[in-house]
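With one protein chain withheld, the remaining protein chains of the complex are depicted in position.
For chain A:
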Amino acid sequence: MATVRVQEAPFDLAQETAALAAGRADAGAVASFLGICRADDGLAAMVLEHYPAMTERALARIAAEAEARWPLTGCTVIHRVGRILPGEPIVLVLTASAHRAAALESCAFLIDWLKTKAPFWKCEEFADGARRWVAARAEDEAAAARWVAAAADAPARRRREPERTTG
């Protein structure tokens, strides 16, 4: 069962990684994706809006899809909302598995799907007070779509990696 959280407060990568691995000896690999607010074009802050009644359910569904496709021993998805400053973390995806391929692939899958299938909207705030809603990117749709094509290979992927003692 994945851990899914939507919160205003910052999170700590090391603390979340430790929590994912705590009490388990079956994970040989943990992969992480940490999304950080960039200071593009004089950005002063990013304001993340979401659809509260829908967001955690959408994230849980995406995490369940990853757990169905890869043999994960743990999965954490944390997405911040509210006002986020350049350099601060926005989103964290952690995946743990016996072996590295499942951890790395499922982590990439989760962030690709999260970008196109979870109800968040970014509004950029600039130093001069101007505000601009971020437009969706075709590249993000394409990145998410490749996992639909990959779904047909999923059973093979689960069997592919040979037995090893570490990730």
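Quick note on the criterion: a residue touches a chain if its C-beta (ideal position, glycine included) is under 8 Å from a C-beta of that chain, and two chains touch if they have at least 3 such contacts; residues count from 1.
As a convention for this text, contacts and distances are computed from a predicted model.
Candidate names were "Molybdopterin synthase sulfur carrier subunit", "PrsW family intramembrane metalloprotease", "SigE family RNA polymerase sigma factor" or "Ferrous iron transport protein B", and the UniProt protein name of the unshown chain is "Molybdopterin synthase sulfur carrier subunit". The omitted chain makes contact with just one of the residues A:R69, A:H99 or A:K115: A:K115.
Residue-wise, the contact with the chain that is not shown comes from A:A136, picked out of A:A68, A:L85 or A:A136.
Although one chain is not displayed, its contacts with chain A can still be listed: residues 35, 48-51, 53-54, 57, 79, 90-91, 111, 114-123, 133-136, 140.
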